[in-house]
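The complex appears here minus one protein chain, its other protein chains still in place.
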Amino acid sequence: MRGASKTTYQLPIGPIHPALKEPVMFEFKVDGERIIDVDVKLGQVHRGIEWAGTRRNPIQILYLAERICGICSYCHPMSFALAVERAAGIEVPERAQYLRVIQGELERICSHVLWAGVAAHEIGFDSVLFLTWEIREKGLDLTEYLTGNRVTKGITMIGGVRRDITDDMVPKVKQALDYLKEKIDKVQHVFLNDKTIKLRCRDCGVLTKEDALKLCAVGPTARASGVKKDVRLDQGYFAYTDLDFDYVTPDIITGEVKGDVYDRVIVRLLEVKQSINLIEQCLEQMPKGDIVSEPKIPKLLATLKRVNGEGIGRMEAPRGEVFHYVRFTGTGNPYAWKVRAPTYNNILPWIPMLLDQQIADIPIVAASTDPCMSCTNRVAIISNNKRYIMNSEELHRLSIEKTRRLSI
Amino acid sequence: MSKALSKSFKKALWVYHCNSGSCNGCDIEIIAALCPRYDVERFGIRLVGSPRHADVLLVTGPVTRQLVDKVKRVYDQMPNPKAVICVGNCGNTGDVFYESYNLLGPIDKVIPVDVYVIGCPPRPENIINGVLKAWLKLETLEKNKEVRE
Amino acid sequence: MRFSMIPVVLAQMLKKPFTNKFPVKYAPSSPSRFLEKVEKGEIKINPPVPVPERFRGRITYDKDKCIGCRLCLQVCPSEAIEYKTEEKKIRIYLARCTFCAQCNEVCPVSCLSMSNEFLLSDTDKYSNSLIVE
Partner (left out) sequence: MIRDKQLKPEEIVQSFKDAFTTNIEDSRIERRVTGIKKAGFTIIWLRVKRESFKDVVKHIFTFDEYPHFAVTSGYDMNENIELVYHFSIYHGSRGREISLNITVTLPKNDPSIDTITDLLPGAVISEQEKQEMLGVIVKGIPKNQRVFISDDFPEGVYPWRKDETGPDKHVRNLHKEEDKKT
């Protein structure tokens, strides 16, 4: 380093780019183009949900929990329902456990395909964005067919599920799954065999297994670094214990684990195939039976009023382990409610990933962990009062230029 | 001159999307409206990266305390004539987040809103319907301006 | 392979376009005249993407079946339902509704149900078309 004359720059980013969703703020120290130090400022989207939860009854909280994050809008209410069921000792019928697996895997497919489009968009491949989002539309049609709304599914109920999949709905589900299976092979071919994507993603934003374990990274980010962490397998909930599947790590295809952006692409695309397979297994093994333990809601609210205890709900969301903690003291409304989104644990791994990377790599590395609190709309580099406005459009343009430079 | 301006204005409506603390259910529906299936680009609607080039502001989310002045600044940077479309119920009335210590009111408390797109999240066609209503409003604005001249 | 996306793009060119041309293929030169023609029936609007049968759209309220038991108020996550004490009926603000249909399930006389209509946008969020009484 050339001694004390090193200056760092303040770049607050104003507008929000369409692909970047919720705002999160970084602070980097930069030596020229190379990033030397990273600091993260969160909380632009703090809506005080946990506090609002203590003032409502559990049925209302289901729909509040659904709007914590729009893309994984199934895992939050479902792990809240798990926590309440464990605190109140409510048994869930077996058919409902299978229906819950189907909804969870369907959401994982839609979320990973969405992510593939956003990641391709970050490095400048808009045609891949349109290709993947065209596939995602079929996934959303299936979600709408099964739950009644494209994004906020509203299928969760404490003690089971709100809608059943009857036998005459199964052929339509199977037909949509075949369409998805065939198209996802095409996307995987596009992503994994494209020379430019390999140039941009190989050895970029590396997270070593040691760092992933120490920083408790979760989900595909951890699995891409070789850490075998998957709540569906570690601590089987719903009906995952009856299905046969295994941890998805990049060495299935490439035979080695590097923990870089390319490995995260592999892990997510393999997981989409795994999810389709899981849904098919569920459709075959699903037993007959009722779909919710207590259909009458006033009765359910009455039983929840008498609960006095605490429960935890853990679930594997598309981005990683979602954790809910609920404490009841017999007043109907939960006394305490703690929500931990998977991105909570995937924020700190950004720091080892982004060190010694270039500024142009920030969008793709940040997008590679698929942050639900999501991509950078604020990149601020601490300056000695020299302000240099660089909006996220320029950040994105830098990223595209780098792709062009590499691919010539 | 105003006649020429209004004609060119109708063909290309440039849109800028601002997320003021939304759960991003509406944001992905806005992006879905841009993608091949609904493809608002055939109406000349294009998403631009800066409010300075935009005619319509698509706002989502109940405004959090940290983003209040950001939303105001984005609104002020937009050139006239401009329209604001508030997408999603939590932007319209603070739907599920009606009670909070960190939210400063639905969007029309921060900036004047022209069209409210109702839904949680609204379907992409509903957003197109909202844009159509914004056009009507902008057109009547143009007519009143011509009548006044 | 160098650019694996090229064969996909070429194949895409031959297929039927994926776009569903919702109201009309291209932007009308003047929206108001366009709407008048639609009312007169000269122009046919292309239908939106078909909606499945149990879609959660605009709520419909059967006033005389309602017994005013206020169970729906207890369950509504966003306080979108207002109770009119004098006539023991309810008023639902669509601008505050989350379209979760939880009130449909809790209603003992099932006087609430969800229709398929979803094109709800207006210049005034509390206009009569957006309040179900």
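Just so it is clear, A, B and C label the chains in written order, and each chain counts residues from 1 on its own.
Criterion: a contact is a pair of C-beta atoms (placed from the backbone, for glycine too) under 8 Å apart; a residue touches a chain by one contact, two chains touch by 3 or more.
The structure displayed is predicted, hence computed values, not measured ones.
A.B. asks: Touching the left-out chain: which of A:Leu42, A:Leu283 or A:Leu398?
C.D. replies: A:Leu42
A.B. asks: Return the single residue from A:Arg162, A:Arg200, A:Lys229 or A:Arg268 that touches the missing chain.
C.D. replies: A:Lys229
A.B. asks: Among the options B:Ser50, B:Gln77 or B:Ser100, which residue touches the chain absent from this view?
C.D. replies: Of these options, the touching residue for the absent chain is B:Ser100.
A.B. asks: For subunit A, which residues reach the chain that was dropped from this view?
C.D. replies: 41-43, 46, 48, 50-51, 86, 94, 97, 213-218, 228-229, 231, 233-242, 285, 287, 310, 312, 314, 321, 323, 325, 327, 335-336, 338, 340, 344-345, 347-348
A.B. asks: Write the list of subunit B residues that the hidden chain touches.
C.D. replies: Against the left-out chain, subunit B lists 62, 64-66, 93-94, 97-106.
The rule we apply is simple: only the chains that are shown with their structure count from here on.
A.B. asks: Taking contacts as defined above, which has more of them, A-C or B-C?
C.D. replies: Between the two chain pairs, B-C has more contacting C-beta pairs.
A.B. asks: Report the inter-centroid distance (CA atoms only) between subunit A and subunit C in whole Å.
C.D. replies: Here subunit A and subunit C have centroids separated by 28 Å.
A.B. asks: Where the centres are mean C-alpha positions, what is the separation of subunit B from subunit C, in Å?
C.D. replies: 19
A.B. asks: If I count partner chains per residue in subunit B, which residues reach a count of at least 2?
C.D. replies: As it turns out, subunit B has residues touching two or more other chains at 36-37, 96, 120, 123.
A.B. asks: Using the touch rule from the top of the page, what residues of subunit A touch 2 or more other chains?
C.D. replies: 63-64, 67, 134, 152
A.B. asks: Under the definition above, what is the set of subunit A residues touching subunit C in their complex?
C.D. replies: 56-57, 59-64, 67, 125, 127-128, 131, 134, 141, 144-145, 148-149, 152, 154, 162-163, 186, 189-190, 193-196, 297-298, 301
A.B. asks: For the complex, give me every residue of subunit A touching subunit B.
C.D. replies: Result: residues 14-19, 21-23, 43-49, 51-52, 55, 63-64, 67-71, 73, 114, 129-130, 133-134, 136-137, 140, 150-152, 374, 377, 391-393, 396 of subunit A touch subunit B.
A.B. asks: Under the touch definition given earlier, write down the residues of subunit C that touch subunit B in their complex.
C.D. replies: Those residues of subunit C that touch subunit B are 17-23, 25-27, 29-32, 35, 48-49, 77-80, 93-99, 118-125, 130.
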